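Removed: one protein chain of the complex. Kept in place: all other protein chains.
Note that the chains take the letters A and B in the order they are written out, and that residue 1 is the start of every chain.
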Amino acid sequence: MDLAAIEEIKQLKYRYLRTLDLKRWDEFAALFIPEATGDYGAGLSFDGRDALVGYMREHLGPTVVTMHHCHHPEISVAGDRARGTWYLEDKVLAPDFRFVLEGAAFYDDRYVRTADGWRIAHTGYLRTYEVTWSMDDVAGFRLTKGAALEG
Amino acid sequence: MDLAAIEEIKQLKYRYLRTLDLKRWDEFAALFIPEATGDYGAGLSFDGRDALVGYMREHLGPTVVTMHHCHHPEISVAGDRARGTWYLEDKVLAPDFRFVLEGAAFYDDRYVRTADGWRIAHTGYLRTYEVTWSMDDVAGFRLTKGAALEG
Partner (left out) sequence: MDLAAIEEIKQLKYRYLRTLDLKRWDEFAALFIPEATGDYGAGLSFDGRDALVGYMREHLGPTVVTMHHCHHPEISVAGDRARGTWYLEDKVLAPDFRFVLEGAAFYDDRYVRTADGWRIAHTGYLRTYEVTWSMDDVAGFRLTKGAALEG
C-alpha cells in the first residue's frame, strides 16, 4: 500500500472541495490536468478542465451557498495512476430562489501523478438520493450566516 | 502504529457502509466473519452474520433510501485484532410511509485479520440523538432522486 500517495490524494480531494465551496476558482482549476473530464450525472458532463471550471464559476455565484463533504475514501494506487471512490453529502442553499437541496452520491475519480504532484484526471458521481424544498416551507427558517449575507 | 492495517480497516468499514446503502447484500455479507455479532441498541442485536445480513436484506427494501456516513475513526490494532470507534450520521427516507429519520451514534467495532484480509467480528452503536418527522410536514418536500424512484 502506497500510504503516502493515498494521503496526498485525500488532501488533493479536500482542496478540490474546499476551493469549490469557497469559490476560489483559480486554486480550484489548478487541481485538474488540462484534459480532465467530469460527469455529474443527468447530462452534466465536461470535456476538459476549462469547460468544467467555467461552468462552476458561472453557476455558483456569490449568493449561492454550497456544502460538499466527501467521506469514505477507497483509494487504490497503481504507479502514477490512482482510482478513488468517495461518498458525497451535499447541500445547496440558494436564497434568491428560496431553494434548498440535500443529497448524497458516490464519486468515482481517477488521478494522475504529475511533476507537480497528484492531479484530477476524471471526476464524476452517481446520486443515491436528492431532496428539494423551499425555505418558505419552514416558517421560521433563517439563513443567519452564508455567502449571500457577505457577498 | 500499524498504519497499513488502519488504512485497510477504514476501507473495510467504507465497503460495509457503501454496500449497505446500495443494498448489495452478498458483498455486504462477505465483510463479516460467520460468527460476527451486532448490536444497534433498543434490543436490535444479532448473533451471527446470517441473522444480521438477513435482517438488513428483509427490512431495507428497494423503496427505502438510507445514508450511513461514518466519521472520526479512532482505530487501535493489536496483532490480528483491532478495535474501532466511529461517529455515525445517518438518514432514512421511506417514501411509502412519508417517514424521515436523522440521527447520530458512536460505533464500537471489533475487527479480526483473516487469511482474506480484515473482517468485522462485532459491530454496534450507541445513539447520541435521533429525530423523526414526516415528508408531509414540509409542504414542498420532494424526493427528486432516490432508490424509490428507480427500484
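Heads up, the rule we're going with is that a residue touches a chain if its C-beta (ideal position, glycine included) is under 8 Å from a C-beta of that chain, and two chains touch if they have at least 3 such contacts.
The structure displayed is predicted, hence computed values, not measured ones.
Trainee: Consider the whole complex, including the chain that is not shown, and state which of A:9, A:52, A:65 or A:82 touches that chain.
Mentor: A:65
Trainee: Considering the entire assembly, which residues of subunit A contact the chain that has been omitted?
Mentor: 3-4, 7-8, 10-11, 13-15, 17-18, 21-22, 65, 67, 69-71, 93, 138-147
Trainee: Could I get the residues of subunit B that touch the absent chain, sorted low to high?
Mentor: Against the left-out chain, subunit B lists 1, 3, 6, 71-74, 85, 87, 89, 103-104, 106, 127-134, 136-138.
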